[in-house]
Each structure stands twice: as structure tokens, then as C-alpha cells.
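Omission of a single protein chain aside, the complex is shown with its protein chains in their original locations.
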Amino acid sequence: MYLCGLLEPVPCGLSDTMLSKSMQKYSIYALLRNALNFHENWHRAWRSPAPKPEYDVIIVGGGGHGLATAYYLAKEHGITNIAVLEKGWIGGGNTGRNTTIIRSNYLWDESAAMYEKSLQLFEGLSQELNFNIMFSQRGVMNLAHSLSDMRELKRRVNAIRLNGIDSEILTTIQIKELLPIINTSPQSRYPILGASLQKRAGIARHDAVAWGYARGADSHGVDIIQNCEVTGMLRKGGCITGVETTKGIIQAPKIGIVAAGHTSVLAAMAGIRLPLNSYPLQAMVSEPIKPIHPCVVMSNAVHVYVSQSDKGEMVLGAGIDGYHSYTQRGSFHVVEGQLGALCELFPIFSRLRLVRQWGGIVDISPDASPILSKTPIKGFYINGGWGTGGFKATPGSGWSFAHTIARDEPHELNAPFTLDRFVSGALIDEHGAAAVAH
Amino acid sequence: MANLYLKQSGLAHLHLGARALADRNRTDPGVLMRELPTLEMINLRGDPQNSYFTAALKSVNGIILPIIPNTFNCVKDHTKILWLGPNEWLIINSLSTKPLFKRLCTSMKKLHSAVTEVGDGKTTIRLSGPNARQVLSKGCSLDLHSEEFLPGHCAQTILGRSDIVVSRMPDAANINIFDITVARSYAAYTWAWLEDAAQEFESQVIFF
Partner (left out) sequence: MFLINCPYCGPREESEFHPAGEAHLKRPANPEKLSDIEWADYLFMRQNTKGILLERWVHRHGCRRWFNVARDTRTNKVLHVYQMGDSPPTQLKHIKP
């Protein structure tokens, strides 16, 4: 039904004055109609306006989370005079660098609620945005390699089910049936004793999520301003009043920071310290091959996660590099260790060629849970600390952050994810939730 | 000290003696591989500025500590003292009839120092021949160029995936001789890695 979404939108390089309200609906009829015009009359998916001097809300960061925040601010709260400022191009940071895994199998109630809300929004997102985000609920499997892994896995599955989220335990035989290429030999270096499976989990096209939200936000009148780096914060007393950017001063009474690895850099401009550390996290893809890997596989013990994209590439992720960096690249030995582990699990992959490898900068918080919070400065809001697992939370994060900005108070979904939990001690320890070493 | 009668190399299961016999007629090998098993190895810590410490060492077989980083000293032909850190050395003694450990312990009494016998946890692989350097370079990030890593140089580094201490032995005919000291538990891995890396150069196993 969403064939047209497969056409990648043309990112706007030139300013155009097309009215945003007249979003062109993608449908089979639109496709046929445009076929008659040799597809020359498709509108741009979003405008590229010059910034106005003042907005009601400024979102700093044009990744999935920032664009979703703007979209839900407009759609759910009727605030449309919004600018999304992006220093590069939209979705060019961690949104375009992650391994696209979506799941809600988290241990603690607070996280389960947040990630489940996201998963539910993902389930209807292609329809809602009229944009094919290629969401595929192919299941996410977490492997257990030892008896203690197995015990931990059962504990998690029970906790997840108590929160009403689907999760089940697979035996080694069931794993092998689902995934014949996996090495389940008891002699293998990482023997597989079992796995948990969340069937509703899966993957989506990460760029499409950013593009879909961008198009949706733009259709509500949100200004998406690319190549506009924020260089300073303007404050008056205890209130935020605007930002200095490479395109001049832009004023707004409310500013939300949604900038992943650069969250603490931006917060520091307003004089706020955050308990975040920025590290490189690497990912890579192989050459495309025929479909052989029907779900997502994660191993918390050996730190590797792998899925196959619709294009056929194996999408691989690893643990973070242990040193602070903003370079969007990492060290070779980290990749080497990860691929070694991968080939132990999937011997067949040893003959695959790697095509691309890259790094993104993740902001890790002390309890591996996000900070989605008001700050001591009035009108200044933080949405960061998603660390290595932010992509899956894109809709829920934007949805609850929009609520926080619009009402100046957190929604009950994000109320536990405050900045002052590090003072109160009410931490939400999710260090074991991902197959990423951090 | 472990009973010598029970002592066995970490590579004993590879039966290198039989391998050497099979390899004995190889001509022009690029790399020679052998194990130097069951050597006495002692980790020594102390302050090299302390003259009592250095004097006490000298009284045991005339040991002189290397002070220049990444170098080693030899006492006669059988004892090597390798620099591991500013206050740490590895003593390797190949003369099994004259163990050093007890004598070192006695001489270090009342001195702020540590003498630890570590030989049973390690083994040494000797790599030599015209292509030995190329083999090592495949899995070691050190600059092993013969003008950089000279005879008398040593380093603690990584080979493949395991920690090693590598030292370049003095060699008259300018054939590279590298001694690789590795933990016993990684010895089989390191041997297999070296053998694989040396394959293209025609390797020969020798045994004593």
C-alpha cells in the first residue's frame, strides 16, 4: 500500500516557497497520476525555509527524536510555530548510524512503559505518517550462553511479561529451527543454551523514520532548518530566551535539546552540567546477500547484534569504544573482536565481505537510562542520555518530550527519567538491557 | 618449586619432537620455530635507585638490571634480565641445574622488593630465520624493522590476540632471532597463530 514511500524524498537544497499545509498524500492513485507526468511533479517532502527571528519552541537536533518531538508538539498539542535546528542534515547523526533495532523487552517498569509506548506508536507509524518506514516485526532474539545468562534471561522474560509485553523463551532446538545458520554446537566457543524472543520487536528503515517525521512535522508548519549549528544559549535571569546559531540569533521561550552525543555540549552552553559521557559506537554492514537471517539476534555476553536489512546486507553492531570521543569513528580492534565473536556464532559469515563501517557518538548516562526532563532553567528541556539504544524509542521519546515542553511538566511516561534522579538515587539501572558493552 | 620430574611444557601435547623429526629434511626454510620449554622465570620488583637492591642483585650471579626501557641484559649465555617497567623486570634463566629463585629470595631479604617465580605459568617460543620478522609483523603493531628493534631490545605487547614479551636475541650472522614469552594458557594459540602466519615462508620445527 505504501509503495510511494519507497521513493526517497528529495532533501531540499534550495529554498522553496511551497505551502507546507498542502502535503501531497502518497497513495497508489498518486503514484498512477504522477506516472502520467513521468514523475516530474512530485513535491518536495519538506520545505527548506530561512529561520524566522522568533518561534514558540526551538528543538535543537534534527534527528528522529527531535523531529518526532516537533511532530507531536504540532499534532498533539497544537503548537506549530516551531523550528527544528540541525547542524548538518536531518537524520545524519545517530538516526542514520544505528542498527535499526526496535524492541521493548526492558527489565524495569519505567523503561518497559516508555519503550512499549514507542513500539505501539511504531506499529501504526507508516499509516499515521503516510510514509513507509519499512517497519518489520520479525522478532528480536537475545541469546544465553551460560547458566547464569539463562537465569538472567528467565528473570527478564518474567519481568517483561508482568508488564504485559510479549516475551518468550526458546530452547536451543527452537532457535536452530528459526535460524538454521546459527552454530548451536555444544562444542562451540559460545554455546547457545537458549534465548528470549520478543516477536513484536523488529527493525525499521532508520532514515525513513526521520524523513517521515520531517514530512509530517513540515506539513503542520514546522520549520526544519538544516546546516544551522547552535553556538550559544541566550538566557535572561532564570529563563531561556533563544539561541545563537550560525544563521543568526533565533528567539524562543522554550528550547528542547535533542542532540544525542552533543547533549552535554549544548547544555553546557546554558550552564547546565549533565551526567553524560560521549563515546563512539561502531556499526557496519556486509555486502548484500540472499535472505538467510529472518530475525534480529543479540548476544549480551559476546556483544554482537545482527540483522539482515531488506536490501540483504547484514547489519552488525558492537560495544562502544571505551574512550571519550566526538570523532564518529572508532578503533579497529573493537570491530575485530566483535567480528570474531560473530563468526563463532555464525560460521557462514566468515566469508562475507564488509562493505561499510562507521561510528556514531552515543551519550551514556550512569544508569544507562535516558534523561527526559525539565531543568533548573525555565523553558529549557533536555532529551538525551539514550546511549546506545535510542532509535527504538524515537516515537515514544518525541511523544512524551512534546508533552513535557507543551505543558511544562513531564508526562507520567517520562516522569521517572528526571535529571534529579542522580541526586535522589532513584536510578533506573538498564545496563543489562542491551547487547552493548558500556 | 615444582618437582622437575613432573614439569611439562604448555605445548607438550603438540609433540614438537615428532614434528621436528618429520621436518628435518626441509631445505631453505624461511622460518624456524622451536619451543624453549620449562625455563626458570622470575618476576622481580624493586627500586633501581636503591644501591642495596642493585648490590644484592649483583651478588647473585652478577645480575645487572637494564635501566633503559624496552631492553634486556644477559649474564653469560644463560640468564636474561628483561625490562618490563620502571621498577619491574623478568629474569629468564635457562640453566636448569643452577636455579636462581632461592638465591634471589635470600639476597632480597630485608629489602623492599618482590621476587615471584612465574616460569610454570609461561613458555617461550623461539622464532628465527630470514622471514621471522615478517611473520611477527602480521600480528604485532610494534615497529620490528631490523634498524628499529635491535638485538637486545624487548617489549611487552600483543601478538594476534594474546599478550607476549618479545625480545630480539643477539645474532652473529644477522639472522633474526625472536624469543616470544607467552602465558602457558595462550601458548597453544600463539603457536598455532605463528604456524599459520609462517606458512607462506616454509616453516620448519626444530627441537633442541
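Here the chain labels run A and B in written order, and each chain numbers its own residues starting at 1.
In the analysis below, a residue touches a chain if its C-beta (ideal position, glycine included) is under 8 Å from a C-beta of that chain, and two chains touch if they have at least 3 such contacts.
All of these numbers come straight from a predicted model, not from anything done at the bench.
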So which shown chains sit in contact with the chain we cannot see? A, B
Of the residues listed, A:L31, A:M150, A:L178 or A:V265, which one is in contact with the missing chain? A:V265
The one residue from B:L21, B:I64, B:I158 or B:I175 touching the chain left out of view is B:I158
Consider the whole complex, including the chain that is not shown, and state which of A:N277, A:Q338, A:N383 or A:N414 touches that chain. A:N277
Residues of chain B in contact with the chain not shown: 69-70, 84-86, 88, 141-142, 155-158, 163
Which residue numbers on chain A touch the omitted chain? 262, 264-265, 273-278, 322-327, 330-333, 366, 422-425
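Going forward, only the chains that are shown with their structure count from here on.
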When the C-alpha atoms of chain A and chain B are each averaged to a single point, how far apart are the two points in Å? 51
